[in-house]
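Provided herewith is a single structure, encoded as structure tokens, for subsequent inquiry.
One protein chain is absent from this view; the other protein chains keep their places.
So that you can tell them apart, the chains are marked A, B and C in the order they are listed, and the count of residues begins at 1 in each.
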Amino acid sequence: MALNLVHAGHELTVYNRTRERADGLVKEGVRVAGSPAAAVRGAEVAITMLANDQAVRDAMLVPAGETGAAIDSLPSRAIHMCTSTISVALSKELAERHAARGQGYVAAPVLGRPDSAAQKTLWIIAAGPPDHVERCRPLMEALGRAATVMGEEAWRANLTKIAVNFMLASMLEAMGEALALVSKSGIDAQRFLEVLNGLFNSPVYANYGKIIAEQRFEPAGFKLRLGLKDVDLALEAAHESAVPMPLASLIRDRYLNAIAHGRGEADWAALAEVAAHDAGL
Amino acid sequence: MALNLVHAGHELTVYNRTRERADGLVKEGVRVAGSPAAAVRGAEVAITMLANDQAVRDAMLVPAGETGAAIDSLPSRAIHMCTSTISVALSKELAERHAARGQGYVAAPVLGRPDSAAQKTLWIIAAGPPDHVERCRPLMEALGRAATVMGEEAWRANLTKIAVNFMLASMLEAMGEALALVSKSGIDAQRFLEVLNGLFNSPVYANYGKIIAEQRFEPAGFKLRLGLKDVDLALEAAHESAVPMPLASLIRDRYLNAIAHGRGEADWAALAEVAAHDAGL
Amino acid sequence: MALNLVHAGHELTVYNRTRERADGLVKEGVRVAGSPAAAVRGAEVAITMLANDQAVRDAMLVPAGETGAAIDSLPSRAIHMCTSTISVALSKELAERHAARGQGYVAAPVLGRPDSAAQKTLWIIAAGPPDHVERCRPLMEALGRAATVMGEEAWRANLTKIAVNFMLASMLEAMGEALALVSKSGIDAQRFLEVLNGLFNSPVYANYGKIIAEQRFEPAGFKLRLGLKDVDLALEAAHESAVPMPLASLIRDRYLNAIAHGRGEADWAALAEVAAHDAGL
Partner (left out) sequence: MALNLVHAGHELTVYNRTRERADGLVKEGVRVAGSPAAAVRGAEVAITMLANDQAVRDAMLVPAGETGAAIDSLPSRAIHMCTSTISVALSKELAERHAARGQGYVAAPVLGRPDSAAQKTLWIIAAGPPDHVERCRPLMEALGRAATVMGEEAWRANLTKIAVNFMLASMLEAMGEALALVSKSGIDAQRFLEVLNGLFNSPVYANYGKIIAEQRFEPAGFKLRLGLKDVDLALEAAHESAVPMPLASLIRDRYLNAIAHGRGEADWAALAEVAAHDAGL
């Protein structure tokens, strides 16, 4: 994603907790900063791409050493474009805290697996004040194939992303159970998937069906422990609004089961292993 | 479906418990019989398209009046092509009983909603002895756009159909919960579905998402009580093989909830109403 | 149970598929018959104590060899007292078929584990026409410590037994999850059970808590596969009345999981093993 920005002509300063990861970008003309606060100093837009709420909090809000918190180092009128899948609650808090400093805040979580990032086929779900979203649009265009704007309040993009990931995890659970049923009965998984793909005719079904049938859970395109985090976010938002989501609860318990058996670093499609295991396969 | 067969040049005798339904076909050159046994007498292939196990049992196996059971009236060497979604157990029983009479038996459940039948875009999942399947192929081609053969044992087609319907019902449950979450939070359902469709890129998601968002549950394309029947079939087959399917169990309980509230005749996508109701929407 | 009847002065003829099991009773003055039909010939009351619907059907309704079906051998005016945990549907069918022959039918399922039978502390849940229940009362008093009459229709006793067994299985599931939580967190199971017993102050909790904490699942007091059967009966009755029972569904899936891992012959309290296993214990 950093390369896509550079290739689109943007000037870039990066910070990564594991400095070596950033060093490879130096030869592309990217500056590497020693702290989040240093990275965003003087920037027009600060882009965060982090694993979870805690990481975004640590990077933006918590003072780190003499440099202070990044939010205090970001210029007034600059925008924080947050591409992470974070909670609705944190997104609302960021919107408030940035606004109090005269800064903009745009939520822009991305849909797509690692190869999508490299191939610039990520899809961005954005939300925020229209002028801020517009100012971020060239960046979104550099990063992905499309951006959908969900409204003027940033949390709307986060909740949409969370609900979409819940739909994906639901498909994984359904596939896991269906494949356990047909496989234990003696039907070839591939043959079953042909029918399934003929029906749904969806690249997403085709992709994950293949991963599950071939049990290619390593290396992870999206880690199972992040899958758990996302269903946790769905349940947290649902709790806040008093929306029972029994399927989300089921998925959460299945992910905990997988994690209790050491599968947190596997691809989140390894959710299907739980159904297979429960069936004695 | 009957018309499609006639238009393809096949000679057809039909039987329907509600005779009026069959009468409309007379002007197309279709013969109407007064009993299942009369309908199949002298036939090369007997096609059944019925709602459930009981209806197939009643039509084929149970002696009715002086005409006896249809299975005894069907000529030896003729084939019973059963397009209903029936249980794996009944499919195995039919295979045995037809074989004992020198008859063929092909399971050929169909995928598709009513308009698919009219538009000849049904998709047939077939299984049975290869020569019997081949003899039925012209009929399948007259009825639908494609046929996938799952193997030499008829039950394989039935289990595949059952598992596929479980995948569809799972999608409905997931959509119901996701839409309850985003709607109660204040996000427009249509906007959310745009993102969902952008991601899954599946006509099935598009179709059902629209039905649910617009709450067009009447008239039913596929009745909710039949949706319950199909998840019952999945759980019955899963029980037989000792395969726990918690998502199937969840769906079953949701369908029972809908039926307890008088929604058995609504479209099975009305499953989504349960999630909405539980959320107080 | 047979001994308790003999000791109470009743004349007894027994039949058991495994004849050796009955032979031990001969020295107590019990007659041993070669078939169910022979056993009930000339009897005032036929008592069945069998594992499930199929066994009751086989023993009472299905003609076996030259002796015919037991129901046809049982004298008119005699009573069938059925102590098995059978389905509401079969209980209704038996009531009808016995009535059609002028025979009585009393459902009298028993609560209690094997040692309760020996110690005559079984508890009988009875239902049936009042005069038939009264004629059976001396037998119930010989078998257990108490009998509760649920009404004039036999199925009421069966449904009550089924619902009570669901309550027991629910307790087992709850204990399994609670013990997995506290044990994995490092709290001693016995210490936790002391608190639990102090609160519930129930011999049932004390008994099963001990079995689970000590993992004494063999020999089975009540087999897990019968536990599955009983929750199946609950779900079947619930389906009939359109009553969603998600906790019953959960238990059913857990029992299937246990059975898929070869635990069908263990005590039904081994349900708790599933929660422990899921937690990686």
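Basically, contacts are C-beta pairs under 8 Å (C-beta built on N, C-alpha and C of every residue); 3 or more make two chains touch, one makes a residue touch a chain.
Given the structure is predicted, the values throughout are model-derived calculations rather than measurements.
Considering the entire complex, the omitted chain makes contact with A, B, C.
Residue in contact with the omitted chain (choice from C:L5, C:I125, C:L224 or C:A260): C:I125.
Among the residues A:P36, A:G151, A:G209 or A:P244, only A:P244 touches the chain that is left out of the figure. Only one residue from C:L25, C:A89, C:A174 or C:L226 touches the chain missing from this view: C:A174.
If you put the missing chain back, the residues of chain B touching it would be 246, 253, 256-257, 260-262, 278-280. As for the chain not pictured, it touches chain C at residues 88, 111, 123, 125, 146, 148, 150-151, 156, 159-160, 163-164, 166-168, 170-171, 173-175, 177-178, 180-182, 184-185, 187, 191-192, 194-196, 198-205, 234, 237-238, 241-248, 250, 275, 278-280. Counting over the whole complex, chain A has residues 232, 238-239, 242-246, 249-250, 252-254, 256-257, 259-260 touching the chain that is not drawn.
The rule is simple: only the chains that are shown with their structure count from here on.
Computed centre separation for the pair chain A/chain C is 52 angstrom, with centres defined by C-alpha atoms. If you average the Cα atoms of chain A and of chain B, the two centres end up 38 Å apart.
Centroids built from CA atoms put chain C at 38 Å from chain B.
Those residues of chain A in touch with two or more other chains are numbered 246, 278-280.
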